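Every protein chain except one is present and positioned as in the full complex.
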Amino acid sequence: MGILRKAGPLLGLLLVLSLRIGPTIVYGADAMPKLFVPAPPFADGIFPCSDCHADMEVNLHKRKLTEEHVKISKEFSHAADRQWCFNCHTPKNRDMLHLSDGRLIPFTKVELLCGQCHGTIFRDWKAGVHGKRTGQWNGKKVYRHCTSCHNPHSPKFKKITPMPPPMHPWQITNHRIIKDQIPKNPLGNIQ
Amino acid sequence: MSQFIKNSVACLSPVTKGNKYYYLWVGFLGILICFGAFYYIQQLRYGLIVTNMRDQVSWGLYISNFTFLVGVAAAAVLLVVPAYIYHFKPIHEIVLFGELMAVVAVTMCLMFVSIDMGRLDRAWHILPFIGMMHFPASMLAWDVVVLNGYLAINVIVTFYALYMMAHHKEFSFKPIYPIIILSIPWAIGIHTVTAFLYNGLPSRPFWNASILAPRFIAGALCSGPALMIIVFQIVRKVSDIKITNRALFKIAQLVAYAVGIDMFLEGCEIFKEFYSNSIHLAPMKYVYLGLDGNYNLVPWTWAAIIAIAIAFIIFLQKRTRENILLLNIGCVLIFFGVYIEKGMGCVVPGFIPGTLGEIYQYSPSFTEKAISAGVFAFGALFYTFLLKIAIPIYTGKLRFYKDEDADKVTA
Partner (left out) sequence: MTTKKNKLTRRNFLKGATAGAAALAIPVGTADASIWEAFFQKHFKEMTAADKVRVIKRLEEEYKEDYDRDIKIATTPAMPGVKFGYGLDLSRCIGCRRCVYACVRENNQSRDPQIQWITVLQFEKGEKGVSNLEEATKYYDPKKVPEDGHFYMPVQCQHCENPPCVRACPTQATWKEPDGIVVIDYNWCIGCRYCMAACPYGARHFNWRKPSIRKEEINPNTHYLGNRPRYRGVVEKCTFCIQRTRAGRYPACVEVCPVGARKFGNLLDPKSEIRYCIENKRVFRLKEDLNTSPKFFYFFAT
């Protein structure tokens, strides 16, 4: 008994340690992944939201914002006919988001929020199949938050400039190759 | 040993002798060979970039020539069968020259394949035991086996015949008869294997037709003999060798059948592709009609078809094919037609459109043409020299025995 009591804290410490150094990542469709890139930063001075909103009166009417957050309001295209700020943001606690059942979640757990509507994508994301893939195929995988890649107010990707097309076969000729005129890779050097 | 060297020198000496036309001919070929060699050195220096082949069309004029020449080589069988199986005398008298042509054609085939290789220095990798020949899986490995085998067979047969002729008053083909018989299926074999080389690639619907091997053989039995008819006429003109018209007409008659079969098979293929009208029709369209404004093979294809059709009409009737002028016109037309059809017309459309649908209209670069011309010139020179050696032995001018002590080899 005495020995056990003495060993108790040690065992507790071991347990804590093993939890910490144990598998940091759980993958599969059901478990939540654990290895994340840092959540995307907010613009300077915008967070915590409560700095400004604490003393403001809450206006629950859906409307176009004309004084602040004009850009967001203007570009807002996330099912804009049905959605607006308070579907995700919380009127009473501006520093948290809320799920449809009222539970509050921090901005860093945004995937729980998005997953409410985008269930199939959420499932794919948890399995490591939706989204940009980095890390190790047989080990730790890096997960990105939904907002790491998507603008939550306008989630569809913008068009981007493509890299140059390949050369036509007749453009590949036996010309003189000068060392410093060898074409550069448009993506630059390897890191 | 010294006797052997002496005899060899005696054999080779006629090569250096001849009239001014002979020297002109040799000189002309020599220039072409040097020309080709010069461009081949360029190719060795820079790589196959000097050709117009690219990833989209990765085989071109070289492999087309190779394919065509396999046919010419295989055509010797058209002389071997009537000569040795049916003992048709007029053909038996010239079969040796057909076999020598096979030797030359196979040599040229091997040259074209070598020229087409990116790394000739590693050619030994394809050898069995020494390298890692991928036999029997790779059809190219098969081709190496059958082509070299065919070369060996024809070298043995012709060397045996010439050696015995030079050393004995009478001799028998009996000791090498099995090899002669073997050469018949083997000749069919080289062209079948070459056809299978293409045929076995499901990625290329144009080639992936089981009619390809028969078409190759039919084409071969047109072009090779057509060439022989012309060459034999030249030979009998410039040497005192006797080649009867009867032999030529017999060959012409066999060619007529072959042309007919060739046209029929081509028609079958055209019907199958155009009537079924699947997405695999594209290369056929490219060859016969042009595909999306790309039609650089179309005039050649139709020229070949018309040439072969005219030749067929000439060869079909005894009256016209036994007219020497018409016969020669027919032979030239056949040679030209089959060269297009079984050369570039067979190889290039396999790549157009490419496996990802891209159309790159390949036409050979000057370097490719120059090198190919060099190889053809080499072949012509090689054949000329072989005839220069063979004809004196054949006509009895060169003998290594005196008549009185001639030893007879009993049959």
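Per-chain numbering from 1; labels A and B assigned in written order.
Just so it is clear, a residue touches a chain if its C-beta (ideal position, glycine included) is under 8 Å from a C-beta of that chain, and two chains touch if they have at least 3 such contacts.
Being a predicted model, the structure only gives us computed values, none of them experimental.
Only one of A:70, A:104, A:117 or A:172 touches the absent chain when the whole complex is considered: A:172. Interface note: of B:93, B:269 or B:358, the residue touching the hidden chain in the full complex is B:358. In the complete complex, the residue from B:282, B:304 or B:331 that touches the missing chain is B:282.
Only one of A:41, A:102 or A:139 touches the chain withheld from this view, namely A:139. Across the interface with the omitted chain, subunit B contributes residues 46-49, 51, 53-56, 58-59, 113, 116-123, 125-126, 129-134, 137-141, 144, 197-198, 201-204, 279, 282, 292, 350-351, 353-359.
Mapped onto subunit A, the footprint of the missing chain covers residues 27-29, 120-121, 124, 127-139, 149, 157, 159-168, 172-174, 177, 179-180, 182-190.
One rule holds in what follows: only the chains that are shown with their structure count from here on.
Taking each chain's centre as the average of its CA atoms, subunit A and subunit B sit 68 Å apart. Listing the residues of subunit A that touch subunit B in their complex gives 168-170, 172-174. Against subunit A, in their complex, subunit B makes its touches with residues 46, 49-50, 54-57, 360.
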